[in-house]
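One structure coming up, written as structure tokens, with questions to follow.
Every protein chain but one is kept in place in this view of the complex.
Chain lettering (A and B) follows the sequence in which the chains are written, and residue indices restart at 1 in each chain.
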Amino acid sequence: MTILFYLASAIAIISTLCVILQTNIVHALIYLILSLLAVAVIFYVLGAPFAAVLEAIVYAGAIMVLFLFVIMMLNMGQHTRDQEKSWLSARGWIAPGVMAGLLLVQLLSVFAQIDQDLSGQRIDVMAVSGLLFGPYVLAVELASILLLAGLVSAYHLAKK
Amino acid sequence: MSPIPFEHGLIVAGILFCLGIVGVLTRRNIVFVLMSLEVMLNACGLAFIVGAARWGNADGQVMFLMILTLAAAEVAVGLGLIIQIYRRFHTVDINVLSQMKG
Partner (left out) sequence: MLDLIWLLPTFPLLGFLILVLSSGQLSKKVVALVGAGSIGLSFLVAALIAVEFLNSGAEFYSMTAWTWMSVGQFTPGFTFYLDGLSLVMMLIITGVGFLIHLYSTGFMIDDPSYSRFFSYMNLFVASMLMLVLADNLVLLYLGWEGVGLCSYLLIGFWYDNPANGAAARKAFVVTRVGDTSMALGLFLLFAQLGTLNIQDLMGAAEANWTSGSGVAVAAALLLLGGAVGKSAQLPLQTWLPDAMAGPTPISALIHAATMVTAGVYLIARTHILFELAPTVQLLVAWIGLATLLMAGFTAMTQHDIKRILAYSTISQIGYMFLGLGVGAWSASVFHLMTHAFFKALLFLGAGTVILSLHHEHDIFKMGGKRKQLPVAFYSFLIGSLALAAFPFTSGFFSKDEILLGALALEGPGTWLWLGGVVGAFFTGIYSFRLVFVVFFGESQAHHDDKEVAGWNMAGPLFILMVLSLLGGFIHIPVESVFNHGEAHEEHHVSGLIHGIMIAVPLLGILVAYLFYGGRQLSADKLMANPLAAALHKFWFSHWGMDALYNTLFVRPFVYLAKLNRLDIIDQCYGLVVTLSRAGHGLLAKLQNGMLGWYAASLIFGLVLLMTLGVLL
């Protein structure tokens, strides 16, 4: 299992790197789905099967399909590669790279001070749903309202 | 099976988050920007799951579910906006879309 964790982590990081470097948007989207599935594996390894399933269904499934639809509607793909290439200049990478690198170094330096192990204990659907419909029921209701609002506004915005 | 160190999970989340940042800052195509944002949100969710695994507690997963909901709503609205923008301005370049300057 430990090896699976590191393997999945490596796949997630590499595929995410590909996402931000890709010039073909459809390929980038495929890499993103790969990255999300790898993260789903990590979830499973970390003892969160419910989260892993939702990650696969909602993120890698529903949300990415939405992206795909939009890319189709905007008619992007192979022929926009050159444009994407021209937009990605070497100089544009310097400042974001430096800042993200700094942030990462700081995060690492903080994380390095931790010396603890994960429990590896499975937390199944029962425990999560017990919490969801117990103390967090208000948050669930609010989340549902948020989704409804998102639905309405997306419908309204995308209208001609 | 040797246990996975807690910090390793967090480091993976941190790396993903920073990659998302680089994506947001470097890409000019607004669809790429939105995708990078998804990466960052996902990294946050990962951090919560790692935390839940550390303490054997289900609250972290509940929080991940909330982030998931948020991401879904955000993508729905964001993509709707992108479609509208593309219809109006016929571009997805965020540097061209600067009507809001002061």
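Note that contacts are C-beta pairs under 8 Å (C-beta built on N, C-alpha and C of every residue); 3 or more make two chains touch, one makes a residue touch a chain.
Because the structure is predicted, anything quoted here is derived from the model rather than measured.
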| item | value |
| --- | --- |
| Option from B:I4, B:V33, B:I49 or B:A72 whose C-beta touches the chain left out | B:V33 |
| Touching the absent chain when the full complex is considered, from B:I4, B:V24 or B:A52 | B:V24 |
| Positions on chain A where the hidden chain makes contact | 95-96, 99-100, 102-103, 106-107, 109-110 |
| Missing-partner contacts on chain B, residue numbers | 21, 24-25, 28, 30, 33, 94-95, 97-102 |
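Definition applied: only the chains that are shown with their structure count from here on.
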| item | value |
| --- | --- |
| Computed distance of Cα centres, chain B from chain A, in Å | 6 |
| Residue ranges of chain B in contact with chain A within the complex | 1-12, 14-23, 25-29, 31-32, 34-36, 38-39, 42, 45-46, 49-50, 52-59, 61-62, 64-66, 68-77, 79-84, 86-87, 92-93 |
| Interface residues, chain A side, partner chain B - complex | 1-2, 5-6, 9, 12-13, 16-17, 19-20, 25, 28-29, 32, 35-36, 39, 42-43, 45-48, 50-51, 54-55, 58-59, 62-63, 66-67, 70-71, 73-74, 76, 80, 84, 87-88, 92-93, 95-97, 99-101, 103-104, 107-108, 111-112, 114-121, 123, 127-128, 130-132, 136, 139, 143, 146-147, 149-151, 153-158, 160 |
